[in-house]
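Got a structure for you, questions after.
Every protein chain but one is kept in place in this view of the complex.
Chains: A and B, in written order; residue numbering restarts at 1 for each.
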Amino acid sequence: MSAGVPKVRQAFVLAGVTAAAIGVLAWTGWSEYESHSSDAYPRTVERGQTVHDLGAAWGPVELNDVTGLRDPEDPLPKGARAIEAVLPVDPDATHMVCRIGALAETPSRDAVEHRPGARQPRAWSVEFGAGLLDDVERSDSCDGESSDPAELRGVFFVPRDVSDDLVVSVDVTTDAGFETLRFLVSR
Amino acid sequence: MRGLGRGFWIALGVLAAGVILVAGLGGFAPAHRDPVPLASLGPGDVHTNDELSVRILSAEITVDPDLYLEEGEQAVLVQLEVTTHWREPLEASGTLGRSLEFADLPEDGPDSVTRTDGGAAGFLQPELRAPLTLRWDVPAGSIEPGSDLHVTIRDGRLRQLEILGDDWTWVDHRPAAELDVPLADRTGLAEEEDE
Partner (left out) sequence: MRTSATWAAAIGFAVLACVVTAVTPVSNLAYSTNATRMPFDLPMTLGETTTGRTFTAEPTAVRAASSIEAEDGPVEGTFLIVDLVLDGTGVEPSTRLGGIKLELGERTYYPASRIRRTLVDESLRAGLPVAGSIVFELPPDDFRGRARVVLANRLDIRFDDRLVLDVDLDSLEPRPSVVVEPAGWAE
C-alpha cells in the first residue's frame, strides 16, 4: 500500500489510465474497420455506365462470345463458352495499376434471401493463353507506365448454364491504396 | 541453517534437483561431437544414415551435344542412387546439397538434379530408391578428365518439436564418409589431340 498518496488521487489516475486505454483500443479498432469498409460496400457500376473513379475513366464494359475464335483442335467441353470482357480505361495519369480480377455471377434472388437450395454464385478467373486464333493483342491489366487510353481484355471459360447477369471485377492499385471496382453486365 | 531461513534452503533444494535432472538427461554434455574419422568408401558402396542412404555410382566429364552446353563448357555428371528413410517426402536437390560435398565443384550445389531415367527429380519419397544424375556445367579445362572427384557425405540429424506441433527439419549435417570417384573422360578431346 503506497502511503502518502491520497486514495482520491489514486482513483483519478486509475480512471484516467483506464479511459486512455479504452480510447486507444477503440480508435485502433475503428480505424481497422474503416480501412476495410470498402470490402462491405464495393464500388459497383451499373450496366452500360461509365464512371470516373480511382484516377481513371472506366467503361462501358462489354461481353463478347469468342468461342468461335478458339483453335478447333482444342475444343471446350460441350456447351461451354469462351467469353471475353472488354473494359475501356482512360487513366488520368500514370501510377495507376489495374487488373481484371474475375467474372462472377451475381447472386440470384434466392441466394440473397438465403433460401435453401439456392444456387451460390460462381466466379471464374482470366484464362492465361485462351487459345484464340485472331491477331488481337489482349492484356488484362494496366501497368501504370502510361496514361494513354486502353482496353482491358480478359477471356473466361464458362459452362453452358452460366447466369445471364454477371459482374466483371477489376482490382485497382493507386498511391492511395487498393480497391475493387465491379461492373455489372448482361450477356 | 540458522539465519538463512527455510525458504533459502527449499529454493536451493529445488535448484539442485533441477540440475540433477538436466544432467541426467544429458543437458551438460559437450555441445560438439568429437571429430570422427570419416568412413572411406568406393563407388558403388552404400552409405546409410538416419535421413537417407546414398550410393555414388559413377562420374564423367562430357561434351555430349544432347546437353546443350555453352561454348567452352563441359558438363560434369555424377550418377547416384538415393533413398530417404524419413517418413515425409524431402525435396531432392536441397537434400542432396546438404548431404553431399564435391571438392573442386561450386559449393552451392549442382546446376541441375534430374532423374537418371528422365524427368525432374522432384521429391525423394519414403523408402523409394531414386536414380539421380547431378550436373555441373564447368569451363573446359577447369576439371581434369580422368582425375578423381572427391566426395564427402554428410550425416544430418532430425530436429523435431513434437509437443508444439509436428514440425521437423534435418539439420547439422556433418562429414561422415568420403570417397573418390574417377571422372570418366567423355570429352573426346583425346582423339582430337592425335590429329
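We adopt the following convention: contacts are C-beta pairs under 8 Å (C-beta built on N, C-alpha and C of every residue); 3 or more make two chains touch, one makes a residue touch a chain.
Fair warning: this is a prediction, and the values are worked out from it, not measured in the lab.
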In the whole complex, of A:Pro60, A:Pro121 or A:Gly144, the residue touching the missing chain would be A:Pro121
May I ask which residue of B:Arg115, B:Arg135, B:His150 or B:Arg174 touches the chain that does not appear here?
B:Arg115
Of the listed residues A:Leu63, A:Ala80 or A:Ala118, which contacts the missing chain in the full complex?
A:Ala80
Of A:Val66, A:Ala85 or A:Ala104, the residue touching the omitted chain is A:Ala104
Residues of subunit B touching the missing chain are 6-7, 10, 14, 87-89, 115, 117-123, 125-129, 162-167
Contacts of subunit A with the missing chain: which residues?
76-78, 80, 101-105, 120-125, 157-162
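We take it that only the chains that are shown with their structure count from here on.
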Chain centre separation (subunit A, subunit B; CA means) in Å
48
